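Removed from the display is one protein chain of the complex; every other protein chain stays in position.
Up next is chain A:
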Amino acid sequence: MKAFGELIRILDATNKTNEKVKALATYFKEAPAPDKLWTIALLSHRRPKRPVTTTLLREWASEAAHIPLWLFEESYHIVGDLAETIALVIPEESVTHDKSLADFATDLLALYNKDEQQKKEYLLTTWQQLDYYERFAFNKIITGGFRIGISQKLMTRALAKATEIDEDILAYKLMGDWTPQTTTFNKLILEENEEDYLSKPYPFYLAYALDQEPAELGDVSEWSFEHKWDGIRAQLIVRNKELFVWSRGEELVTDKYPEFEVFTEHFPDGTVIDGELLPYPNNSIGTFNDLQTRIGRKNITKKLLEKTPVIIKAYDVLEWKGEDVREQPFKTRRGYLNQLIQLCKDKNLPLYISEVMHFNTWEAAAKERERSRDVKSEGLMLKRNDSPYLIGRKKGDWWKWKVDPLTIDAVLTYAMRGHGRRTNLFTDYTFALWDNNELVTFAKAYSGLTDAEFRQVDNFVKRNTTDKFGPVRQVTPELVFEIAFEGIAPSKRHKSGVAVRFPRILRWRQDKKIEEANSLDDLKALIIE
């Protein structure tokens, strides 16, 4: 555990990605195999089942720190992270231990079946034995997703560096439902496996937002247009009668979408397509909210599959009959896509094509873009007819031309302290709209202001608090903000009766008084029936 605590200390002391990768790679070279395996597990969000509730953790931590529970809670609200708060308030003791990370992880697994008194004794003893960074890491293992600014991708990169195994192959090796109890470092990482190559995805080609007048892109006839669908970008691979579904986060999500399994019977061997995964209830494109019911779910029940089926709207073909065709022009690749669609015609597969459009003038294209919300897209994608399929985010051949977000002027009514780098600053806000003479909450937003503006609003909150509810401060309604959002739908779960998608602060309307903020009716008028 000492080495792991030291690793966390180093990772925490720097904000440079290269330094983090270096520290992790060194750890992956030097640590014992079981510790490496646990580190990989933790950083890919496989932690042991939480052995104690956070309520008990808070009670016991306040006891160990010799402070009343309310004082612990106040400290927690300010620090913003339970694992960190516990690590901070526990007094340093001179006792120590010689256990490894894997030992502690195994303890925690065993703890799950112990009684409350045994759990308490174990935690109080362990907290005393650990130093600050070990204690922080230990608490992180217990409390949550082990989010410490190290993404799975970064961890994979470090592991690639340490093992000299290709990063994409490692990414695949790390997929699936393994746990440190069911495998070993050798088996999971080092052993060669033919199948590793079978599932290998191509890196996604990503577009930048259009930053100029479209007419400046030149002759409109050189461009293909598609709607930009609002789902999850995905890559579907069929090789050797096996299907692999990769999300843009380079996460293998095959198991989550069983409806695609049928493609193995119809796609030619060696087919890779790029497309958008979309919810398709009642045979039409649903909202992102619908898709959300599928994303987080581990068990895909029959009922869920019937209620919210998904489809793939295909954009492109990257591999055709076993051949990498990314270098061929977009037009040619779309030809393969049409062939694929023909092959699958009348078979009632969850495969649709993202239709290509051509326009004679840029004005006509602009007109189509304005229609985007009606067809449930976010705007248009512009692709040069002769563009190859590039790697990563590149300028020039592909552009996204999104519709402007919907906006509304709302009043700041509540604030909470932020987390992470916004610890101790009031940066999480609740906004309300007028309903007759009352302000009704409609959205929360956390982003969109500059650091300087956040500091000003933080200052306002601290000076204009009218009531406190735990970590939440009610503030004098005085500040008006323009809130932007991507979509809007009726909702029974929200007090306002409306759910908005991806709300964020567009700007602070210092020129507006609260009486000039919008009403709930103004918001509802934006819903497209």
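Assume a contact is a pair of C-beta atoms (placed from the backbone, for glycine too) under 8 Å apart; a residue touches a chain by one contact, two chains touch by 3 or more; residues count from 1.
As a convention for this text, contacts and distances are computed from a predicted model.
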| item | value |
| --- | --- |
| Chain not displayed: protein name in its UniProt record ("DNA ligase-associated DEXH box helicase", "Response regulator receiver protein", "Phosphoribosylformylglycinamidine synthase subunit PurS" or "ABC transporter ATP-binding protein") | "DNA ligase-associated DEXH box helicase" |
| Which residue of A:373, A:455 or A:524 touches the chain not shown here | A:455 |
| Contacting the left-out chain in the complete assembly, out of A:5, A:51, A:80 or A:214 | A:80 |
| Touch list for chain A against the chain that is not drawn | 12-16, 65, 67-68, 70-72, 74-75, 78-81, 84-85, 88-89, 91-92, 149, 418-425, 451, 455-456, 458-459, 462-463 |
